[in-house]
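Here the complex is missing one protein chain, while the rest keep their positions.
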Amino acid sequence: MPYMTLDRTDLPSLAEALAGRGKRLVLPVREGPELFYREGADPAQLDLSTIPKNSIKEFLFPKSEKILEYEYTGNDVVIDDVDPDAGPAVIFCARPCDAASLPVVEPLWNWDYKDKFFNERRAQTLVVTYACRTAPDDACFCVSVGLSPSSDQGSDVLLYPVDDTRVAVRLVSPAGRELEEVFSGFKKGEVSEESLDAFAKEGEQSLADRKRLDKVKNWLEGHFEDPLWEEKASRCIGCGTCTFLCPTCHCFDIQDESVFDGGCRLKNWDGCQFSLFTLHTSGHNPRDTQPKRYRQRILHKYSIYPEKFGRILCTGCGRCVAHCPVNLSLYDVVSTAQERAEKGE
Amino acid sequence: MSDRTEGIREIARKWLGDGTVEAVVGWEQGTYKDKTSPVLIRTPEEADRLLFNERCTNNLMTYLKREPVRGMEKVGIVAKGCDIKALIGLLQESQVEREKVKVIAVTCPGVKKDDGTVPVKCRACDVNTPTFYDEIVGEKVDSSPEPGARFEGLEALDAMTPAERFRFWRGELDKCIRCYACRQVCPLCICSRCIAEKNQPQWVETSPHPRGNFSWNLVRAYHLAGRCVECEACETACPVNIPLMLLNRAMARTVKGAFDYEAGKDPETQPPLRAFNLDDDNSFIL
Partner (left out) sequence: MEESHGTEAGTERVDQETTATSWEPRIVAFICNWCTYTGADLAGTSRMKYPPYVRVIKIPCTGRFDPLFMIKAFERGADGVLVSGCHPGDCHYTAGNYNARRKYTVFKDLLATLGIDMDRVRFSWISASEGGKWVDTIKHFTEVIRGKGPFREYREMIDVG
């Protein structure tokens, strides 16, 4: 089956057409030396040169979100439920590792409690993904966790930049297929299924040296105590950059902000790399050193979460590798674990 | 640079071998692109991991405030002139004892940021050849601070009206995600529990909305006023690229203008907010 192609230069117009009637539009634009996904950015500024520094997480799970309001009236407290302040959205030219984070975290938000805030945003968000022809950054390792530079997981539509001028379109989900007409409006030509397969191969080839991380879980289960943690993570400064930039990290804190007559309750990003995260009121802190906190991050992603939800809580986007201020690379740590497991250590 | 690397390794090997120090904090080759990574070396054999090159941007003094280095009796630390300024600040405030820290100073012609550009601090550097250390490696590098480089970003800010400045910062601080990387990486943010983490009462709103972010960034800059040594670690670490150095440099300029003080110069002086003069400026007080 052939796939339609459109001109790369038409992407900004396509973004506008998809957002059309009043949808929120998120797309990657340049800010200084880096790219960021931004809501409301000018489509003409669309920049696809590399993977953005932030992930798409903030558009489904905002850094701060109001979850209820309350008022004091006399001795009573009146609680008002609030709805997610969302509305339909299009994330345009997400990277595959970002899109793939959605099916990874969905079970979490629907486990013992169904988080209406995430779910409603998710239901209203269309994800149009821009596949990577070759890995855009040295930190990428999607192939290590079973994904690929042209993975369609979590995407409604997958765009393949098959060459410097043409972009092939694959409508992945039912929501994506409903948009056939919008895409057809930009159609300029066609490519064969084989050329998309070749594209996918080229992408995977660019990451040929990355290790498969299939034995990491096993290794972790037997090495809760191991010199590796101190050796690698005593440099960690607990800055939380890795958790906040990560598309799959999802911890939050609940804060009440109130004045005399009422207030509201907010759900704010939080992260396991902060010492306060596990500090008990008594003063006891079960994760009292940074290596223990770092170990937690790795364990949660590569052992605990897979155990519970059957998926690694990491899409290999490499942000925690590229942006850690002390260059403590998660890939370095988990690939070391993999190597040791392979050697039976 | 390789002679510097050799020099560092040699001293580290010696100190670790004869028990002068328990460990040496230095830089090693990183795993991502050309980045280096801070490393804690505990045996003479491992000393060969240490290196120095133009990508040694991290200010290692931040490790003095955290375990395991904090608990050590004697520790060696590799430092550029700008990093040593932070140590001087810590000494002034009695945060570390001089006897505990053995400094391997390295002369430095300047470092490069991740994007390949030269940081402002290097263009404005007056300590390419450090003067405060225990050992020094590398040949002498003369300093020629580029006139005006240090405060160059402030001119554009000064030229704005207050309302424009407020809009500018609102836009910038709106991006803050309250990761506190700026604080964690700062060698002089030394509180074991930061005011931003105190909740009885909660002075700083922890929510990352613009108002909470203003409050946080105000407090951070204010607590560093007269203490910040302009190492740029905070701005470099900020994952959302907020120009934190504009705030830090504005404070440095005020401190210079009002109290003729520069942080990180002299361990014997008092930081300006721990001291006063009877004839300090009184003109703005009615």
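The letters A and B name the chains in turn, as written, and every chain counts its residues from 1.
Throughout what follows, contacts are C-beta pairs under 8 Å (C-beta built on N, C-alpha and C of every residue); 3 or more make two chains touch, one makes a residue touch a chain.
As the structure is a prediction and not an experimental result, all values here were calculated from the model.
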Practice item. Specify the residue from the set A:42, A:85 or A:345 that touches the hidden chain. Key: A:85
Review point. Hey, which subunit B residues sit against the chain that's not shown?
Key: 157, 160, 162-170, 195, 203-205, 207, 209-211, 214-215, 218-219, 221-222, 225-226, 246-247, 250-251, 254-255, 258-259, 272-273, 275-278, 280-282, 284-286
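Definition applied: only the chains that are shown with their structure count from here on.
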Check your understanding: Measuring from the mean C-alpha position of subunit A to the mean C-alpha position of subunit B, what distance in angstrom results?
Key -> 31
Check your understanding: For subunit A, which residues are in contact with subunit B within the complex?
Key -> 31-34, 36, 53-54, 63-64, 138-139, 234-235, 237-241, 243-245, 253, 255, 257, 266, 268-269, 271, 274, 276, 289-290, 321-323, 325-329, 331-332
Point to revise | Residues of subunit B that touch subunit A when the two form their complex | key: 30-33, 35-40, 58, 62-63, 66-68, 114-115, 177-181, 184-185, 197, 205-209, 233, 236-237, 239-241
